[in-house]
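Before we start, here is the structure in question, set down as structure tokens.
For this view, one protein chain was removed and the others were kept in their places.
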Amino acid sequence: MKNNILKIVIFSFVIFSLLVFWQGLKKNNNYDTKNLIGSKISKFHLIEINNINQYISEEDLKKNKFTLINFFASWCAPCRTEHKYLLSLTSKNKDIKIVGINFKDKKKNAINFLEELGNPYNFVGKDEDGKISILFGIYGIPESILIDSDLTIIKKIVGPIDNIQYNEILKLVQ
Amino acid sequence: MLSNIGIALVILVSILSSLIIYTASVNLKTSKQVISKNIYTLSLFQTTFTALSFFTLIIGFINSDFSLINVYENSHTAKPFFYKIAGTWGNHEGSLLLWINILVIFSYLFLIFNHSHDKKFRLYTLIIQNTLILGFLFFLLLNSNPFNSIYPIPLEGLGLNPILQDPALAIHPPLLYVGFVGCSIYFSAAMASLISGYGGKLFAKSIKTWVKISWCFQTLGIIVGSIWAYYELGWGGFWFWDPVENASLLPWFAITALMHSLIVLEKRNTLYTWVIILCLSVFILSVTGTFLVRSGILNSVHTFASDPSRGIYILLYLSLMIFSALIIFFLKYKKETNNFNLRSRETFILANNWFMVFFLVTVLIGILYPIFLDVLTNVKISVGPPFFNIVIIPLVIPLMFLMAIGPKFGWIKSQNKILYKILILICGAIVINLFIFYFFGAYSLLSNLIFIAAIFLILHSFSDIIKSIKKKVRFELPRIISHLGFGLLVFFIGINHQFSIEEDFNLKVGEVKKMNNYEINFEELKTKENKNYKAVIGIFKLINHRNNLTQNLKPEIRIYSNPETLTYEAAIKTKITSDLYLTMSNVSRSDYYNIKFQHKPFMIWIWISALMIALGGFIQLILKKK
Partner (left out) sequence: MKIKIFFFISYILIATSAYTSENQNNLLEVYKNLRCLVCQGQSIADSNSDFAATIKLVVQDQFKEGKTEDEIYKFLTSKYGEWIVYQPSFSKNNFLLWFLPYAVLIFGGFIIFAIVRKTKYNRVN
């Protein structure tokens, strides 16, 4: 009797494990931080790129219905391709404000970048050593975070914003 | 042309394997006591053609015959000759062909070296082994065929990955495969033993040599992989508890347990059921490891280019193997009575198995848990070195004590006189440990215990060597050398861990970094154009203030053009007393370079001790033949 139970247990365990392996094959290996969605952003102190006396903090973002925080850099090629979507967002929807954070860049290059491609940002801050990006759970450039007036993260976009994500953002802010 | 030859040979081998299975089944039913000559002939042909198919692939690589997709993807005309050959098995499809070769060779060797054993047992072994072979042949032909051709024939190949062009990396896979795949033969033998009822001492005798061979090569393969990682990967470490490394460790624990249990089975004709379980488990673990590594289910530095279809095939193969093993085992196993006195050698060997199974289960759980958690709950966690170190290291201490005193006990029953010697040596070990502690630097309680246990094992081994020489017996020597190697390995890893100096800092050209006893001067940066890469060489002057020695270290950043890769070559100065290790990488968009400096005492002794463990095994193989 005891033997039969043991056999059933072993067989079930083996079948279960093999099924898990099979399912595991279909899963995506790459890790992303989608788990951040639903949590609030932390306190931060962001200094304006041109003026060290000007800064914003998380309190300032509570005034906006929606804020898109976009990490960009002049040396980042995909940042160029997503830039037109950022410009379009500001014109399409008055509820979204965009905060740009210039990541590990030189002030001169960033300003040239914005002069060349246009400035969609309500505020451009600098993150020269990259430490601020860690506060936002960033690990690649470009990366964008959409938050509401409660500072809750409602969307995370890793990599350049493309057409699909652009439309998703618009849907979320209706 | 090669493509056709290759595929034809593989199909021929498949036909031969099927013929062998058929002929063997027929031969089973006859009452003659000898195996029919046909089977020997078929096996010899099978081995020959399998080897030829492998040579065909090698020729394809040597000639840079890009009509074969496999050669196109993994080779290049500019590759040095030696690495062209090594490229044959450095990819998935080619390594699969090597697996099949080893399966076939072991099948043939087992057949011809086991004349004295039961006919039915040998025939069943042959049948099951060839079923395994057929399974791999189907996998090769249908999914991972190294002989697939491409048209139009490309002019140049893709495969010039510089990281793969290294002598240690060239021999590391074949060594490991002899271990991984060699254990197939005693999987088949175990199944055959269950079916035919041929068990006990005689069964142990038949598989003994094969277990030892697979153990030696598995051990050597793992060590060579570690040495390669240390010298080539630029991180100063040699074991990362990376999933691929763990996959090679799983069979190793099982084979070690099996090797020890076989001694008991042969000597006392007991533990047969447990030996069978181990024999079946080893190859199952090998194939599980292969599945984990090649299917893409894991995220690791080592993974081959992954492909889910491969995963499905291997999973299917693994499932069939496990189910057949389980079914046969449950149908045929018999309950055994075991007589184990506490103070006997067989109980200590049982304890060895206990620890090996514990380590095995720990590593297995560490690998599988994240996968299960992800599939079942969608939560991704990492299980890395801290987990394995925390669980395993404390238990290595009692293991070493058991390793030292276990062999002292005789079979069946032993006296208490042994205890006196043990007590003396423990005191000796404690004294030596206190000496190190007092003169070289304080460390934690756990480290004290590790050193005491390791020194205890080392002292015991030395006293055993002296006793062996006095008595002029040789048969104990392999065990003593391997156990001594293990004790030394733990000891030197402990010393290395406790007394290593590691620093991580950023430096610009011309700057100096001052540390406790060292001063590192970033003197200049040179560039050099080589045949297939451009090197950025950092010239560093290292001053050791304790003995006023100056050394030059020259780490490199290599920029390869074909394919475009960046590698970091560490500057490593290996001496008998310590290693100096320096790597440099550039910080993006800055003049700064990130420097990692390490001073590692007795690093080379870690390799020497590890090789000693394998050496013991090899010596035992040679001794037996005499």
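All chains are identified by letter, namely A and B, in their written order; residue positions are counted from 1 within each chain.
What we mean here is this: a contact is a pair of C-beta atoms (placed from the backbone, for glycine too) under 8 Å apart; a residue touches a chain by one contact, two chains touch by 3 or more.
Just so we're clear, the structure is a prediction, and the values are computed from it rather than from any experiment.
Asker: Report, in label order, the displayed chains that the undisplayed chain touches.
Answerer: It touches the following shown chains in the full complex: A, B.
Asker: Pick out which of B:Tyr568, B:Tyr581, B:Trp605 or B:Phe618 touches the chain that's been left out of the picture.
Answerer: Within the whole complex, the residue contacting the unshown chain is B:Tyr568.
Asker: Which residue from B:Asn338, B:Thr527, B:Gln551 or B:Thr577 sits in contact with the chain not drawn here?
Answerer: B:Asn338
Asker: With the full complex in mind, choose from B:Leu155, B:Val379 or B:Ala442 the residue touching the hidden chain.
Answerer: Going through B:Leu155, B:Val379 or B:Ala442 one by one, B:Val379 is the residue touching the chain not shown.
Asker: For the chain left off this view, which of B:Asp504, B:Glu524 or B:Asp591 is in contact with it?
Answerer: Once the missing chain is taken into account, the touching residue is B:Asp504.
Asker: Could you tell me which of B:Ile227, B:Val391, B:Ile432 or B:Leu477 touches the chain that is not displayed?
Answerer: Looking across B:Ile227, B:Val391, B:Ile432 or B:Leu477, the contact with the absent chain belongs to B:Val391.
Asker: Residues of subunit A in contact with the chain that isn't shown?
Answerer: Contact residues on subunit A toward the absent chain are 31, 33, 35-36, 39, 104, 129-131, 133-137, 139-140.
Asker: Could I get the residues of subunit B that touch the absent chain, sorted low to high?
Answerer: So the residues of subunit B touching the missing chain come out as 235, 237, 240, 242-243, 299-303, 338-342, 347, 350-351, 354, 357-358, 361-362, 365-366, 369, 373, 377, 379-387, 389-391, 393-395, 397-398, 444-446, 449, 502, 504, 568, 585, 587-588, 594.
Just so we're on the same page, only the chains that are shown with their structure count from here on.
Asker: Using mean C-alpha positions as chain centres, tell me how far subunit A is from subunit B in Å, no decimals.
Answerer: Each chain reduced to its C-alpha mean, subunit A and subunit B end up 42 Å apart.
Asker: In their shared complex, at which residues does subunit B touch subunit A?
Answerer: My answer: residues 291, 295-299, 308, 311-312, 315, 318-319, 322-323, 326, 330, 368, 371-372, 374-376, 380, 588-589.
Asker: Over in the complex, which subunit A residues touch subunit B? Could you list them?
Answerer: 7, 10-11, 14, 17-18, 20-27, 29-31, 75, 104
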